[in-house]
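Just one protein chain is left out here, and the rest sit where they should.
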Amino acid sequence: MMQKETDVAVIGGGPAGLAAAIEANKGGCSVTIIERDDGLGGILQQCIHPGFGLHEFKEELAGPEYAQRYIDMLGETKVDVMLGTMVLDMTPKKEILAINEQGVVKVQAKAIVLAMGCRERTRGAIKIPGYRPTGVYTAGTAQRFVNIEGFMPGTRYVILGSGDIGMIMARRLTWEGAKVEAVVEIMSYPSGLIRNKVQCLDDFGIPLYLSHTVVRVHGKDRVTGITIARVDENWKMVPGTEIFFSCDTLLLSVGLIPENEVSRKAGIRLARTNGPEVNQFLQTNVEGVFACGNVLQVHDLVDNVAIEAKRAGAMAAMYATGIRLPSINSPDAVPLVAGRGIGYVLPIKVNTGVDLALASRIGPVNVSLRVKRPVDDVYVRVKNGAKEVYKKFFKHLRPSEMVIFELSAAALNAIDKAQPIEAYLEPKPAKELSEAKVA
Amino acid sequence: MLYDFAIIGAGVTGTAIARELSKYKVSAIVIEKLSDVACETSKANSGIIHAGYDAPSGSWKAKMNVRSNPLYDDICKELYIPFRRLGSLVVALAGQGTDYIEELYQHGVERDIPVEIIKELSQIKKMEPNITDDVEVVLHAPTAGVISPFTLAIALAENANINGVEFVFNAPVQAIENMGKFFIVDTPGKSFQARAIINASGLFADEISRMAGDESFKITPRKGEYILLDKMGDYVRKVLFPVPTKKSKGILVSPTVDGNVFLGPNARDQDSKLDNSTSLHGLDEVIEGGRKLIPRIPLVESITNFAGLRAVSSTNDFIIGESKVTPKLFQAAGIQSPGLSSCLGIAEEVVDAVKASGIELKLKENFNPTREKPIVFAELPWSERDALAQWNKQFGHIICRCETVTEGEIVQAIRRPVGARTVDGVKFRTRVGMGRCQGGFCTPRVIKILARELGVEEDEIVKREPSTKYFFGETKEFRQPRAASVNGSEVARP
Partner (left out) sequence: MKQKDVICVVCPNSCAITVKQMPDGKLLMEGQGCKRGEQYASDEFLAPKRTLATTVRIKGAFIPLLPVRSSVPVPKERLNDILDLLARIEVQAPFKCGSVVVQNVLGLGADIIATRTLGVDTCAKVACELR
């Protein structure tokens, strides 16, 4: 059994793991990335479409290009990379057990960054009735087939779910000469970015059926067709609204789930979002274990993954060099709860009374949230009891677009520990709106 | 080649009979219309070895179930088949009365099956903490167990094969000609001659029987739909049956032998023997039924749904033994629930019927009762995992992340006797793709390994039958066939 010691172990070599490792290394730590694939870059390698890195590099890079930038940066460091190595177990004492072609590897770390990413929701998770033929794939699996393995999984497609991967695959398949008959979305609005709806569906005249879902998969051996139907506000099918499409493939783009099987083994508490519960230091309930990227929350922009991951990497480096960061288990950690209109908000808890020197070193607290449904003309407000912590007006908010903002150290110092902090939406009063129009 | 026996159907019944016959000096072939063993009824059922108190007294079902239940411990040890005697609870809710429970209890006593009636709520809750508070009384049968039906069929087939039984797949029987001294069995690619036919063809047993001249029974498919949940520790501990109502025979909630939890089946008679699709209201019915037993069952953990067809005979019982119309045609038909629980006894009974018909069977001296133990990486301690990976690096290469299955196990599944030839074949032998991601990640890798091991192109690999292919050509081919592609530098000129 191979044994290894490292200051910071980063589990996962995708965009989050790469950024975290580089940052932890800057903090003066020995860093080891443990990656299950035989190469770095994670899911970015199959995301060949442009649109990555607009904020960070001011360029519209393709996924592999973005990954290459980080791989090149990593090449400048002394970060140790273990490829083809799958982590199977992790203890609260930060001992990692993994396997690769050389055998079992035991890595003893001082701090761990979880950066395992997420996986796709499947057919079973959403109860699609019908047969179980070949030709039902998640959008990401199809993406891998088409972009990396070099095979076309079908000729005529229906796509369930208007998530970004699904819409991007609609364009990709069309460009490869396949036909996409329809994209079907159970919600009354597209669940991906509007930009993707415009450039991936509208450009090709691909119809988007909102408030519809797949009610039957036809074909015992291979998909021969898909029946969709309208749903009511409770997602119950409306009889008599069925539409049949003749096709050979159904793609599913029905959501992503953080991949936290290993986290559970170390006793890490998960939030309702399936990501670990973390405080503003991105530290989980197991001290010295940090989480970032899609394993924490599913992001829509890789730039935001990088920002979050750098923070996690920096925190892990501080922890590994002996700086104790306030714990989420401490009585000073105040819950940050999702109020009216908010789907979820992170961090789960905010530690108050943080030592000033430490607070200034760490900088402001990043809060990220998603709204439950699309809304216009609202304030995002954060309150602690009667005290206002944050307030900002938004013209449009959609669940597909994560809202990220900072809470200043000053605001945090004034927090009353006895009361939770609540983030919620407040419609802008009609009077203010009409005045704004006149102006 | 003239075989002594042609066994039609490679479900649990056919493979159990094949294994039983392989103890004797005979030549036998199993002819299966689908791509692998256990592809139809044997694949999609509850996976329960019933204690044996349920079926009506005097029926084949009762006799075979009671006879078979104790046989599972030994055979599962011999053939390395995971089997857990979890015990079962028949759950009577408030207002359902105790008559049914008492009737089953009487069956148990008469048939010498350990059973007990438990009325104390705290005791019931201790056995099954998440059971409904509405429970009034339960019948506990500790000898009920759970097994993977396809693992059973795979192991039986492997062992039969080691002992000389041949297998042919993708060979639907189209005609049977009775030549007096032997039969000719026609399939699309090949015909087979055999002195006797054993009909273990499940849903199609009436049609096979008719081809051989015996029209004495009919098989009606009865669909049962299931929902499978992810592994949830011991959230559900025992096989939970409800008291049947007029509307439904009973939707169970039970762990599988692998630690998942399932709900189902409902029951719906239908005409089609092919339609194994699930339906919206069928799945709703399953959920409603399951919630009566475990009210807060976490359906968010659902990873798949599926339906199976039970082969219900017109006698509503198993049909076992030599045909009264066609000599040397042996029936193992109408094997619906408790068929899985009964298949070992059925195999013995069929062999007894063969002997009774005048066919002489001589025991082999060198019958091998076991098979090579499959390596299951996920169940090994760290020291063994380490040693294994160092011995063969394929065992250090995880292909299925959800179920922790290595490349080595997949290669092993392909190379074994009656080995995997399809993606589903690999899946049912190794659990690849059975986890929460349902093959999203590992399918492309499994296709690669299969292609490499079988020496074929990746686009020739199928999920099950030849009509279940994965690909429609290579990327770029829809715009430009590969043959026409030219060197980049030539076309690069503007």
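Lettered A and B in written order, each chain numbered from 1.
The working rule: a residue touches a chain if its C-beta (ideal position, glycine included) is under 8 Å from a C-beta of that chain, and two chains touch if they have at least 3 such contacts.
If you're wondering where the values come from, they're calculated on a predicted model, not measured in any experiment.
J.: So one chain is hidden, and I want to know which residue out of B:397, B:416 or B:463 touches that hidden chain in the complete assembly.
T.: B:397
J.: Please identify, in ascending order, the residues of chain B that touch the omitted chain?
T.: Residues 397, 445, 448-449, 452, 474-476, 479-480, 482, 484-488, 491-492, 494 of chain B touch the chain that is not shown.
J.: Can you name the residues of chain A that touch the chain not displayed here?
T.: Chain A touches the chain not shown through residues 36-41, 45-46, 48-50, 60-65, 67-68, 71, 75, 81, 84, 147-150, 172, 175-176, 193-195, 197-199, 202-203, 395-396, 398, 401.
Basically, only the chains that are shown with their structure count from here on.
J.: Per the centroid of Cα atoms for each chain, what is the distance between chain A and chain B, given in Å?
T.: Result: the chain centres lie 38 Å from each other.
J.: If we count contacts the way the header does, which residues on chain B are in touch with chain A in the complex?
T.: 227-228, 274-280, 282-283, 300, 302-306, 382-383, 385-387, 389-390, 393-394, 396-398, 401-402, 404, 436-441, 443-444, 458-459, 462-465, 467-479
J.: Can you tell me which positions in chain A touch chain B when the two form their complex?
T.: For this pair, the touching residues of chain A are 1, 36, 84, 86, 88, 97, 99-104, 119-120, 122-125, 127, 129-134, 137-138, 140-141, 144-147, 149-155, 176-178, 215-217, 220-222, 237, 248, 261.
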